[in-house]
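Here we show just some of the chains, and they stay where they sit in the whole.
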Amino acid sequence: GCASLSVDSPIVLLGSAVSASCTVRAERCGGLQRAQIHIAWLLDSEPLAGRQQHGPAGTELSNLTLPHFNRSQARLWCLLQWNGTRQRVAMAELRAGYPPAKPSNLSCMLNLSDYGLTCQWARGADSLPTSVALKCATSRAQREAGAALTGCSPRDGRHHCTVPRRLLQLYRHMEIWVSARNALGTAESERLRIDPMDVAKLEPPALQSIEPLPGQPDCVSVGWRAARSSAHMELQCELRYRSPEEPAWALVPNISEAAQPALRLCGFLCGTRYRFQLRCRRPSPGAYWSEWSPGKEVTTQEKAPAAR
Amino acid sequence: PLPDDVSGDHDFQLFLRKSLEFGRKIKGDVAALQDVVCETFQLCQEEELWLVRQHLDVPAAPLERCQRPGFEADACLEQLHGGLRVLAHSLGAVRELLPAHADLVERLQLDAANLSSNIQQQMEELGLPLVTFPPEGPGVLPAVASRFHQQVGSFFLLRNFQRFLETALRALRHLAR
């Protein structure tokens, strides 16, 4: 073509210098004579002055330096006057920004309906086009060989995505981290070392029956079942109960799956109406509680009249 | 040439009215795409790009049989049919330059190809021979070097398309009279 524009680096750190050079080959510019060539510059629509000089092999040259380029995105134009009109003869797209910020607060949750592992994280604003991927390394060999695979990629601009079951390894530790890359560098989050099963979000258990115990007015028998999707699992559950008068819930912690199908509890006031709810989680660090089960209510027996 | 009594034929008149409306729709979408090119690439004024234009051979579809003195109804319809096919095909290159507007470009391609096939079917129903050449090449902008030249190429392609449609609508209005 008539002119070509070269830039030392089209993507730079915000505020750093950019040098550009526009080379014009008069003989290819619609009959323009070399002497008539006056090279002008525009940064988007802002006129700038370059240093024009004769270039090699009959070309005309103009150099331009932008000492502190700080627009996230701009178009640098090289122009000529021709037949009384301003002609745009070359263009370069410039970008400025920062390497990606380090993603943080990575957390993941396994959905037991489809066994997809949904992870989310916090990320700074992107100054440049940034590609983000959630990386997974299952085996130690994979980790050491740096052959992590991409579990999923968030859709544009989002800070979460879901690793499908087929890329997961259950009941064994995996390393998971977020990798963000743009033209100026790459940043990786802390590595999460988890067994996906340990971060499963359980379905709530079911309170099937709560019956007063004959002859023990201050005791009840709580019949309960873990959800079908966690029927095979080790569980750590907790029961809460409250009578309408009491402001706060009382809590019975550390109920294991072995306590099925029924749990005997005592210490209740007689002849009092209580409301019960149960929830469960995996007995592992970082586990998520299920929602509370639907409530169930019972009135404990009146105290038997003392034999006179 | 067109059968003499065709201009009064109801079907032909309906074809012309529908083609006029379709042409207006396409012209509106081309104008919308020109706005996108102006906003996205800062390429808005044709006279600023004449120099670069000399190094691009953006094909323009010929329509001289749709304008005086060479006006000839069946030859004009044939040029409309052929030109729409070339322009529809060449928009493929524009689509790659404007991924965020791929829907608008694709709709434009579908409409241009659709109007071209409507004309072809109408000519077949009128018993008029129609020679169709497959549009060749990857698209309008042969291996041009820089992104800038491709963007300028897309600018001129749309301008040529706009002018093609203006001439086409004038010819269809003349036929409809």
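Order of writing sets the chain letters: A and B. Residues in each chain are counted from 1.
Please note the rule applied: a contact is a pair of C-beta atoms (placed from the backbone, for glycine too) under 8 Å apart; a residue touches a chain by one contact, two chains touch by 3 or more.
This is a predicted model, so every value here is computed, not measured.
Visitor: Write the stoichiometry of the complete assembly in this structure file, using the chain labels as they appear.
Guide: Every kind of chain, counted over the complete complex, yields A x2, B x1.
Everything below uses one rule, namely that only the chains that are shown with their structure count from here on.
Visitor: Between chain A and chain B, tell me the centre distance in angstrom, where each centre is the average of that chain's C-alpha atoms.
Guide: 46
Visitor: Under the touch definition given earlier, write down the residues of chain B that touch chain A in their complex.
Guide: 41-43, 47-52, 54-55, 145-149, 151
Visitor: Spell out the residues on chain A that touch chain B in their complex, using ranges where they run on.
Guide: Going by the criterion above, the answer is residues 1-2, 4-5, 28-30, 44-45, 75, 77, 79-80, 82-83, 85-93.
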